[in-house]
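The complex appears here without one of its protein chains, the remainder shown in place.
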Amino acid sequence: MDTGDWRAERPVVNYDKCGQCGWCYLYCPVGCMVEENSYYVPNLDFCKGCGICAKECPSGAITMVTEEVE
Amino acid sequence: MSTKIEISGETKGERRVLTGNAAAAYGALLARPDVVALYPITPQTEVVELLSQFHANGLLDAEMIQVEGENSAMSSIIAASVAGGRVFTATSSWGLAFMYDAFLMAAGTRTPAVMVNVNRETPGIYSVSCSRQDMMSVRDAGWIQIEVETTQEVLDTVLMAYRLAEDNDILLPVMVSYDGYYLSFMSEDMEIPPQEYADRFLASLKEQPERLKLVPGGPLGFHAHALLEDFMEYRYKHVAAMERTKNKLVEVEKEFEDIFGRNYHGAVEEYRCEDADIVLMTMGSSTGTARVAVDKKREQGIKVGLVKLRLFRPFPKEIVAKVLKGKKAVGVIDRSVCFGWDGGHLYNETKAALYDSGQNVKLVDYITGIASLDITIDHLERAIDEVGQAAKGKPVKDVTWLPLE
Partner (left out) sequence: MDACEGRGNKNNLGAVIKIVGDVAGKHSAATCYQCSKPECMDVCPSDAITKSDTDGVVRVDMELCTGCEACVDGCPYGMMLFNNDQQIATKCDTCDGSPVCEGACPHGVLSFAKSAPVRKYMQDEDLLSPGVAFCAGCGLELAVRFALKVLGKDIVLFSSASCSAPVLIGTGDYSLEKTAFYACLMTNIASSASGYARYYKKIGKDVTPVCFVGDGNTVDIGFQNLSGAAERGENIIYICYDNEGYMNTGYQKSSTTPQGAWTSTTQVGSTGKGKSTPAKDMPLLMAMHDIPYVATATLSNLEDFAAKLLKAKEAKKHGLAYLHLYTPCPTGWKLAPDSTIEMCRNAVESNFFPLWEAENGNIRFTYEPKEAKPLASFIKMARKFSHLTDEDIQVLQEQTEKRFARLKKLASDC
């Protein structure tokens, strides 16, 4: 099931601010944070837009952005 | 009430005077179960007490789970069976009711568990007494059900139950029932067969392809969710397996007879039926009394026979119809009450079996022996008389509650 269809917001990561701590990966209930070049990238096929990653990021590097209808 | 049984060591084969409960425990012992769940309930308790004694004396090499209730008794043995083990437990009425959801689960999941049920009145009216209401109240659960007459038959049928349940053609749980008080606590002369015979009898089960079991390490599931056609397919196959049981029981009894020298005639036993105009139809321990009543009437020149129903689920409707064919009237002895219909369960099911075969045999039903009311020879002689009247076309009540009416 592509639970990415569910969400109203998606996480946007500011990789400059990212401290590579890995907490977004650990706290994501969906486990959709995928490692890529030493950073974590959300897999938007499955991200449900809960916002936990944004809330928990110690660097404040993640912002939740409203999905727009294209 | 506890039974003091002498345990003489390795079961070599010996004649003993044993109660039905002891016979059940010995039957289970001989089958070599891997996991046994134990919980007490009158009138079954001695079964689990004896099994515990066997275990404590090194005779029974099984994991003994002294559960905290019958629901856990059934649930734990299903899981042990699904893990690959041979299992056993015992219960009665209230306990059977308490384990009802797990009881259904065993059948629906095709788990080859074996259980003895000592017939007792079900909850509703508080009673610690005999009747067959308990086994009847679960007749739609999908278990194979056999009701037995003697303590010997208890032991023998427990062994046959494993041979049936674990056969890959069947794979259904089997419940062996016997009358509480009348058989559970009554002692009869019987044989405990040698362990070697039991081993030989059950050996063929090991020669089959191994049944599927739940093992760790990969995506394998038990009791998964089912819907729509999948669900229907499971039910369909379940019913088909039940139907196959009728012939399988005959095969199993033949195998049993070859080794043990005893036979119980499969689903239905006919006693003095060949030239009988009328017959009595019974189940369980009351059959013994009925044999005596039939013999007495025969001495008086009345051509009466006796049909003993042994296999209750699946209901052997073809055999029942065949056996009753041409009889002028049948007196059905019911030890249970079929709410919502008139009469008892055996009466209603026999009626249905006869309808399917297109026969017009007069059935006369006697609801009797409930809540430990004795079914006496006098009662049965009266029944035979009335059935005789019915056979002559005289008006006789369809259903009589003995001795109330």
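Labels for the chains are A and B, by order of writing; each one numbers its residues from 1.
The working rule: a residue touches a chain if its C-beta (ideal position, glycine included) is under 8 Å from a C-beta of that chain, and two chains touch if they have at least 3 such contacts.
Just so it is clear, the model here is predicted, and its values are computed rather than measured.
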| query | Among B:E63, B:E270 or B:E318, which residue is in touch with the absent chain? | reply | B:E63
| Where the complex has a chain not shown, which of B:S75, B:T151 or B:S336 is the residue touching it? | B:S75
| note | Even though one chain is not shown, chain B touches it at residues 34-35, 37, 62-63, 65-69, 71-72, 74-85, 87, 101-102, 105, 214-227, 230
| So which bits of chain A touch the chain we can't see? | 1-4, 6-7, 15-23, 25-32, 38-39, 43, 45-46, 48-52, 54-56, 58-59, 64
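Convention: only the chains that are shown with their structure count from here on.
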| request: Averaged over CA atoms, how far is the centre of chain A from the centre of chain B? Could you give it in whole Å? | output: 62
